[in-house]
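What follows is one structure encoded as structure tokens, with my remarks underneath.
Removed from the display is one protein chain of the complex; every other protein chain stays in position.
Lettered A, B, C and D in written order, each chain numbered from 1.
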Amino acid sequence: MRKISTFSKGGVHPADRKDLTCTKEIVRLPIPEIITVPFSQHLGVPAIPNVKKGDAVERGQKIGDAAGFISADIHSPVAGKVLEIKELFLPNGMKAKAAVIEVDQERSALTGKIENDWTQMDPQEMVAKVKDLGIVGMGGATFPANVKFTVPKGKKAEYVVINGVECEPYLTSDHRLMLEKGDKILQGSMMIAKMVDAKKIIIGIEKNKPDAMDNLERLIEQNSYPIEIQPLKLKYPQGDEKQLLKATIGKEIQSGTLPIDIGAVVSNVGSTFAVYEAITNDKPLIERVVTVSGGAIKNPGNFLVTIGTPIQTIIDACDGFSETPDKMIAGGPMMGFGFYDLQTPVMKGTSGVLALTKKESIKGEQSACISCGRCVQACPMGLQPTKLYKNIKKANYDTAMAMNLLDCKECGCCAFICPAKLPLVQSMRLGKRMSRKKK
Amino acid sequence: MILNIIYAFLTVSVLGTLFGFGLAFASKKLAIKKDERVLAVEDALPSANCGACGFAGCAAYADAIVNAAADITLCAPGGATTQVAIAEIMGLEATGGDSVKMVARVHCFGNDETSKKDFSYDGILDCNAAAILFQGDKSCKYGCLALGSCITVCPVDAITKGEDGRINVDKEVCIGCEKCVTVCPTGVMKMIPYDADYFIACNSNDKGAAVKRACTVGCIGCKICERKFPEAGYTVKNFLSEIDYTIEPEGRDKAAEACPTSCIRIAD
Amino acid sequence: MSEELKDLRIESSPQIRHKDTTSKIMWAVIIALLPSGIWGVINFGWYSLVVIAVSIITAVALEYLFCRVLDKGSLLDGSAILTGLLVAYNMPPNVVLYVPIIATAFAIAVVKWSFGGLGANWINPALAGRAFVFFSWTGAMTTWTAPRSWAAISGASVDSVSSATMLSTVKTTLLDFSGTVDGPAQLLIDQGYLVSNFAQNISSWFSGTLNWDISPIHVDLFLGNVSGCIGEVSALFLIIGGIALFKKKIITWQIPLSYIGVFTILVWIFGGLDYGTGYFSGDIWFHLFSGGLMLGALFMATDMVTSPTTPKGMIIFGAGAGFLTFLFRIYGSLPEGVSLAILLMNIFVPMIDRYIVPVRFGTKKKRGAA
Amino acid sequence: MLKEFTKGIFKENPIFVILLGLCPTLGVSTMVINALGMGAGVIFVLTFSNIFVALLKDFIPTKVRIPSYIVIIASFVTIVEMVMHAYMPSLFASLGVFVPLIVVNCIILGRAEGFANQNGVLVSILDALGMGIGFTLSLLLISLIREVLGSGTITLFAMGSFDGVIEIPLLFNAPMRIISLSAGALLVMGYLKAFFNWYSSRARG
Partner (left out) sequence: MSYIAIVITFVFINNFILTQFLGLCPFIGVSKNTESAIGMGFAVTFVMAIASVVTWLVYYYVLIPLGLTYLQTITFILVIASLVQLVEMIVQKISPPLYKALGIFLPLITTNCAVLGIALINVTNSYGLLESFVAGISAGLGFLLAIVLMANIRERLDLEDVPKPLQGVPVAFISGGLMALAFMAFDKALLTNLLG
């Protein structure tokens, strides 16, 4: 095994609270009666619905077409009838169209399995499959996977880095996947290496998941896969591709460029598993593993959930709440979004559903900035959140932009560490939005 | 004594002449073309070079006025006369004349009592910041968030927040710059004529049922105003009533009384 | 079920926060300062407690007033109490009461609230308050009470004996001193400066059992058996408080280390010149433990509001303060230089923060491959 | 007509509103008598330079107007210098370098350029007197505050047995010395300006 490494600049150490669910096996959740499938489950342009009210749909049928290069297809996770196409708020605070589908349970059941031999396929064919089956990055950013796996002309991929970091507190879905579907993930990563024609495959895992590391290590040895495991120190936001690449291969992505510019392709464990299933079983991205956790959940756990399932259903599967939550979160606590409607559906990027108590979220009264500089030291991007915040508050959006506001990826380190409890990330988002509006 | 006076006289005049000639010569020799408008503005400025405008002297300020569209009202020593002179040079005639004076007005009468909230918002007290999260905490996504972005942006302090949590615009103070209209994320701030009698205190394009669920004072698009008082200039579009201010109205006040949610309000 | 969840809190990510808050930080600093203050009261008598109380009361009263008038800030954040406490720590124990009152008022009203309250001031309020009264009532600010230990030696009551601090005695003696003496400690002993019996015992114990030559002056300075400002005399208690803050991660190593480091090196190189012992012979222990150096380096220079935000900036800030302290203490007309040195460096903080910025991720020159 | 005179005292107060002539304001305001002396000097120079500028404005080519004005002003400043040196040597000494510096007092050049250049002689005189008195009053205010707080005294002209110094009880024994030093000058000026801002914003509504 390699030496334990990490990225160099910034970062924070939130309490990880993974003990709540890290031993809970993934349980498949039955499909509910009615599901809601949003057409914008990925980064980029929302897909265009190709079904209308009253249409019958099949399981895996494409119901939304990718609109543009950075966009992804949407498939119906179930068979049934489209009740309506409506608008709803997604947890990220944006409005999007969604198809409400009444489920035909019998036809939705899993049927005969297809088993393709990926070693016989050529890379283009594989990328096309990934695209047709609507695979996106499942770590949170939901970047369309086929775009990532298409190496632009003139560039060469050297590394495939599989992101098994899962640095967000509470979440254990990737952890469980690595324990339970280790071989498929390893094969999936070799598929990606084939697609991008890379020689080296590295899996980065934080050292709070020793069992997952052992499991993968064992599988690699058994099958003598050409894959390396890179253990990493605990530090948030190591799961971000910029920090991950710095930690694993020691290279920094230049500002404004992509991983491929330093010869690397990054894929999350969850998406790697989805890639495996897409290529070998022709299965579109219609279900995913979701960690349901937090102090307000009675029985936290990991669930394999059909996309479009209302969050209420999975909470019920956990026997409901043990106390009234202070906030509900879709995703991890550092970058996830709060939501208020329990009918909100699970989407491709919903890695977790958290119900936090007041004590856990540590609500604090805002006070004045005392220039302690902790945010500056915590920022993994080397920005100065305090100055950005003050400029944005004074509506100096141009100054903020000149201070590289756009390099901010809203990882939340600054606002997490801030003793004055200032809404730093919100101000960054406000600044970006307002300077866009100005143009 | 006499000699001294002569010396003094000579020294000053010789030095003066010397410098005068030198400078005249130098200015010929070293002449550089400048934008004429800059020179004109520079002439109009008092040349006190006091720096009160924040620029490095009158020339810099003149340059900024011409090339960087700096505010022409910054010259404290020059005062109003200078401003007029600069405005003339720059062709910045005071707008006005026959156009109707417009003032801003919040087209919403909702506050914490009348409008439902979906969640409790925690973050920057700024409408645009709040709008990032589900377009604000109110169930109605068209209404006034009342966090006062318009108050901050108003250059003349015409906008205030009342005790009842509603945002008011003082139409006597409002100069119609529309900055508040631009900054408002929900578009609830709209311009109406200065002498408008009534306005629709709602901005919601939701259907009647949805409006009723969210708020007790919203326009539910019932069309009573449009149908019963055809002469009053009301039209309902997108489940929202609109007033045509260009016509001579008849019975606009009656319509206001008839409005079931009384969202046709007097514009005082 | 969903009916219960009417009032969910929605905020922008991150959804969890660190447990430290501004007021926790302030209170931690106050607690870390307490031992030294308690020692001050023990050492100089009850009157110094009155000085502390008056300063804090003035600070809190004014803070309350400003919070009400300007409708922001909060008394509970502890910052006003901290300011009041620090002002009092920088006062001579027998000072006329209007001096700490005006110093505190200046700190709170002029330095803090003129700029908009907590976090907005660019210069350390307590130190600016001290400087203000120091230059106004220099006499009152430079008359000292003798430490308790002297009473035992001289037999007189503590309050009635007044004395100069070691630093000012050294400074005045050096004015017309020529010749060679082994550093300031020896100079003081030669002058007949009183040392406590306890320090004598310690000193002789060290030389007896360990064969270490430690001047009793150093022992007195380290423990705080000397005259000086209320809260600055005991290096020992201040260091304990400083270490506690460091452990709690409220102060970082950059400022204290660079401050004390630069100061020590300079004193070591040049400090011996006045005593005729040449270069590289300065008495670093004497200078480290005397005056307000420990209070300044550990508690005043590290004030978050008025120090740079980046580690590199902090090192520059500390080094600058160390240099200036050295300059004022060895060459200045005043015996002490810590507060003015820190104030001067405060002036430079906005500049440091402007030019010393962190390296942005992905802007470093590519190395090796590519 | 009267407006030209009164505007300088409050509405267009040269120090607090237009912020001109700050250097002498702060430099000499340690004693009340300095303020009076400086004020008198400035009124004299301002009045006469305004008269001459108003008279000569049609003869001076615009290109060289500023240097010409400076020469006019400098001449009167030299006169003030000589008179003060001869008859009030102690005042001259305490005003120091600020007497010749009246030349570059922005108020004077500003008025010459901004007002006398465009107006008749009589109005210019009124303007000069108004501005000069406004300047003197402001200066007086500052120096009164600084001297009372900073030295505990009020220094006026010596007359007969009265040595010109009024001592303020209590403050005289322990004055807030810093106020009479440079730091105090800037602080006092800052707060007075803030007071003016607050007052005028309140007066406006």
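FYI, a contact is a pair of C-beta atoms (placed from the backbone, for glycine too) under 8 Å apart; a residue touches a chain by one contact, two chains touch by 3 or more.
Predicted model only: the values in this text are computed from it and were never measured.
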Notebook entry, point to check: Relative to the complete complex, which of the depicted chains are touched by the chain excluded from display?
Noted result: A, B, C, D
Next item on the list: Taking the full complex into account, find the residue in C:34, C:70, C:243 or C:359 that is in contact with the omitted chain.
Entry: C:70
Item checked: From D:9, D:33 or D:77, residue that would touch the chain that is not displayed -> D:77
Check: Of the residues B:59, B:125, B:177 or B:222, which one touches the chain left out of the display?
Finding: B:59
Next item on the list: Spell out, residue by residue, where the missing chain touches subunit D.
Entry: 19-20, 22-24, 26-27, 66-67, 70-71, 74-75, 77-78, 81-82, 97, 100-101, 103-106, 109, 178, 181-187, 189-191, 193-195, 197-198, 201
Checklist line | Absent-chain interface as seen on subunit B, which is shown | finding: 4, 7-8, 11-12, 15-16, 19, 22-23, 26-27, 30, 32, 47-60, 63
Checklist line | For subunit A, the residues touching the chain missing from this view | finding: 387, 390-391, 393-394
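We take it that only the chains that are shown with their structure count from here on.
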Item checked: Maximum inter-chain contact count - chain pair -> A-C
Checklist line | Chain centre separation in whole Å, for subunit D relative to subunit A (CA means) | finding: 70
Next item on the list: Name the residues of subunit B that each touch 2 or more other chains.
Entry: 119, 122-123, 132-134
Item checked: Residues of subunit A engaged with two or more neighbouring chains -> 338, 340-341, 363, 423, 426, 429
Check: Touching subunit C in the complex: which residues of subunit B?
Finding: 119-123, 132-134, 137
Checklist line | In the complex with subunit C, residue positions of subunit A that touch it | finding: 9, 12, 14, 169, 242, 252-257, 262, 312, 315-316, 320-321, 324-329, 333-343, 354, 356, 360-365, 367-373, 376-377, 379-384, 386-387, 404, 407, 410, 412, 415-421, 423, 425-426, 429
Check: Which bits of subunit C are touching subunit B when the two form their complex?
Finding: 7-12
